[in-house]
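Note that one protein chain of the assembly has been removed; the remaining protein chains are unaltered in position.
On to subunit A.
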Amino acid sequence: MFKQRILATVVALFSLFIVFGGWFLTNELLDRQHVKLMNKVNSIDFNEKLDVEPGAGRTKTSLSTKEIANILKVWTSDRIRHYHEPYEGQLTMEEAINAANSWLSYFCKNDILPKEILESDFTQTNAFLYDTNPVSQVPAMITPAPDPAYSFWSVNLINREVSVQLMINALTGEIWMVDISSSSLEVNFDNIKVWDVLEQYEKYFGLFSSDEPKREEAYASKSYENNQIGITVYKKAGESGHYGTIHFSLTSTH
């Protein structure tokens, strides 16, 4: 009988040891993992581009229509975008901003867009490079984008009244989307013919199509290369009754 009691006591104590031991062990392991995470130093490599010498030209890279269509599909999808440093072959920030300014200058000086946009004093100019490829685990070691053509620079030229946003393909440097909004009465798009804008934009890309375009007062679109890609231009009126927004972009029609 006495032996039974001793055994019962030993068993009870051992059970308590197992129960609390399990709890403490779990806590201890979690704490160790926590400390390990806290002390870990991660690094991500990238290929830093030296400053571009003024006047130095970039090697122009062109994409096929199919490639353009695929990239546009990804850009307009819900895929998460991440900032990143420029990959090999991509535009630097300076090149992207210069490309944006050059393009805008050209379109304004040739009366495709209101000259008043150029005359606006942009208080803010910023550019962000986005990657639309899925991100692997962070920190990741050298992981150049599977395709650098899928990144884009978003260049924004902003002041109190006018905002210009351009999406530039990071590999080719072409402007694939433009969004201009104005709350200024002096800068409006009432006299801008969307069809003219489309034609000029068409020329910018060197596209040609015999397809019949869709044309309305504030909307125009046309497809190219057997309906693989298209150009869409539209303008919207603001509260003032003037057309305060214009948007034109390359689109994937496939």
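The definition used in the following text is that a residue touches a chain if its C-beta (ideal position, glycine included) is under 8 Å from a C-beta of that chain, and two chains touch if they have at least 3 such contacts; residues count from 1.
Please note the rule applied: contacts and distances are computed from a predicted model.
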Listed names "Branched-chain amino acid transport system ATP-binding protein", "histidine kinase", "Energy-coupling factor transporter transmembrane protein EcfT" or "Tryptophan synthase beta chain", matching UniProt entry of the absent chain: "histidine kinase"
Residues in subunit A touching the chain absent from view: 7-8, 11, 14-15, 18-19, 21-23, 25-27, 29-30, 33-34, 37-48, 50-51, 82-85, 93-94, 97, 124-129, 135, 137-139
